[in-house]
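Handing you a structure now.
With one protein chain held back, the other chains of the complex are shown just where they sit.
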Amino acid sequence: MDTSAFRAWVHEAARLIADNAENLTRLDAAIGDGDHGVNLRRGFQAADEMLDKAEAETPGAVLQTVGRALISKTGGASGPLYGTGFRQAGKALADVTEVDVAKLGSALEAAFNGIQQLGAAHEGDKTMLDALGPAVTAYQVAAEGGADIAGATRAAAEAAERGLAETVPMLARKGRASYLGERTIGHEDPGAASTVLLMRALATVTAGEAP
Amino acid sequence: MDTSAFRAWVHEAARLIADNAENLTRLDAAIGDGDHGVNLRRGFQAADEMLDKAEAETPGAVLQTVGRALISKTGGASGPLYGTGFRQAGKALADVTEVDVAKLGSALEAAFNGIQQLGAAHEGDKTMLDALGPAVTAYQVAAEGGADIAGATRAAAEAAERGLAETVPMLARKGRASYLGERTIGHEDPGAASTVLLMRALATVTAGEAP
Amino acid sequence: MTEGIGLVGIVLISHSSALAEGAAELVQQISGGATVVPAGGTEDGGLGTSTDKIEAAIEDADAGSGVVLIPDLGSAVLSARSVLADLAGETTARLVDAPFVEGAVAAAVAAGSGADLDAVIAAAEEARDAAKF
Partner (left out) sequence: MTEGIGLVGIVLISHSSALAEGAAELVQQISGGATVVPAGGTEDGGLGTSTDKIEAAIEDADAGSGVVLIPDLGSAVLSARSVLADLAGETTARLVDAPFVEGAVAAAVAAGSGADLDAVIAAAEEARDAAKF
């Protein structure tokens, strides 16, 4: 994946999130404060616009720019969380100009660790980590099994989707949803749902299917 | 003291407080939030105006009207406190139309108890009670010694003044001043200063000196 | 009042109208339909409390299942108590010793889930001990 592929990922992610913003907001209305779609649409739109203007000549620089935009423009907890994820992923890529399957795996892992550290959530707490964790694992299993980037990201997207489904019976222990306690059981976590979109955008782009 | 004498007391108190509002505010700026003069001027002006319009045909009704006005219009802690004091004093007077020296003493005592109960302060906590407590005691000592209302209220006003002076070395333990802890030492308590004005107004009116 | 029927209502008593209104706005987002009413500032909009505003807010917040009053500073407690003394017997409103914003959030969530007055009060009081991080 080169710099323009990463730009394409962000663009596709922004498009998917805008298209699904209503659903994300609906999920957040059930167990949070009903703004996740609005927040992320604003954040990714800002990221996409900032990228249009920014130099960002390496994959790492692209991800760091996106991270900064998400942190400063999103407005909800998901902003600093995803923003930190993108920044840590960007850092992990350093100055590499062509990202291979192993390098992308280490970037995804850095994103997971960054989010985990900032938010202090654990898998099972009904957060975005419950989609991202399985996605990173599936990516690595696929990569170790010899998959190319397209195959590994497809595996990641599918695992994120399964992870999202597994958030339904969970009780939220982090973020605003945790205030609602038992009332969060029976609903998908909005952040896990948006993680699915990000992983799906990545798989689409690496499969060469982005519009 | 008849109904019109009580009306005259309130009027004189409103005048004295308006004249001294700046000083009360200055005292409150040193150890509180700098609004005691503004608060009480607003409260007593409202009380005075409400009395002009109200029936209030007994001394007790006058004091209850004043209490309601102070509670609803003052805006600071002193409003509910003085307001409760006036209301309890009014209740103590029941339907009496001519208040004698003993009855006025029981009304002052009821005011003290009402304020004490609402605010849960004790003498020595650097509040209005440190002026009102000595005033009530001095009034009763004078009354038991045979003083008339004029004499007993003069004694009360003088004792309030001494009580005010004694608040200077005290450390505030109630109200907003208590946030400042040690920094309140060395200043007069604003509420004790306004209690002096109320007692002085009472003494002026009972001496037949009100303008 | 069609919303909040059967739910405990919440009144936020502050010395600042902006503070009360901002807190109510924030809390309403997660109150699941429970009514949250701000009672902030003096009648002329200055810093202080107004017993008339508090009384009106209690009426607005009352949906038949009781009302909790959360005061910001100590002197709001005195104003609230004066109001309660006046309403004695005619109200189910109860004053709670809880952190203003955090207590309001916890009370609103509890009220929104249909908790009764005692449970809402307990939720507000427990907010004192909840860590933010």
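The letters A, B and C name the chains in turn, as written, and every chain counts its residues from 1.
By definition in this document, a residue touches a chain if its C-beta (ideal position, glycine included) is under 8 Å from a C-beta of that chain, and two chains touch if they have at least 3 such contacts.
Keep in mind the model is a prediction, meaning the values are calculated, not measured.
Colleague: Specify the residue from the set C:Leu7, C:Ala23 or C:Ile58 that touches the hidden chain.
Modeller: C:Ala23
Colleague: With respect to the chain omitted from the figure, which of A:Gly37, A:Gly76 or A:Pro134 is a touching residue?
Modeller: Checking the options A:Gly37, A:Gly76 or A:Pro134, the one contacting the hidden chain is A:Gly76.
Colleague: Please output the residues of chain A touching the missing chain, sorted low to high.
Modeller: 33, 35, 39, 71-77, 79-81, 83-84, 118-119, 174-176, 178
Colleague: Footprint of the hidden chain on chain B, which residues?
Modeller: Residues of chain B in touch with the missing chain: 32-34, 120, 176, 179-180, 183.
Colleague: Across the whole complex, list the residues on chain C that are touched by the chain not included here.
Modeller: Residues 14-23, 25-26, 29, 40, 47, 71-74, 77, 95, 97, 99-102, 105, 128-129, 131-133 of chain C touch the chain that is not shown.
The working rule: only the chains that are shown with their structure count from here on.
Colleague: Between A-C and B-C, which chain pair shares more contacting C-beta pairs?
Modeller: Answer by contact count: B-C.
Colleague: On a C-alpha centroid basis, what's the spacing between chain A and chain B, in Å?
Modeller: About 65 Å separates the centre of chain A from that of chain B.
Colleague: Compute the distance, rounded to whole Å, between the mean C-alpha positions of chain A and chain C.
Modeller: 38
Colleague: Using the touch definition from the top, which residues of chain A touch two or more other chains?
Modeller: none
Colleague: Of all the residues in chain C, which ones touch at least 2 other chains?
Modeller: Residues of chain C touching two or more partner chains: there are none.
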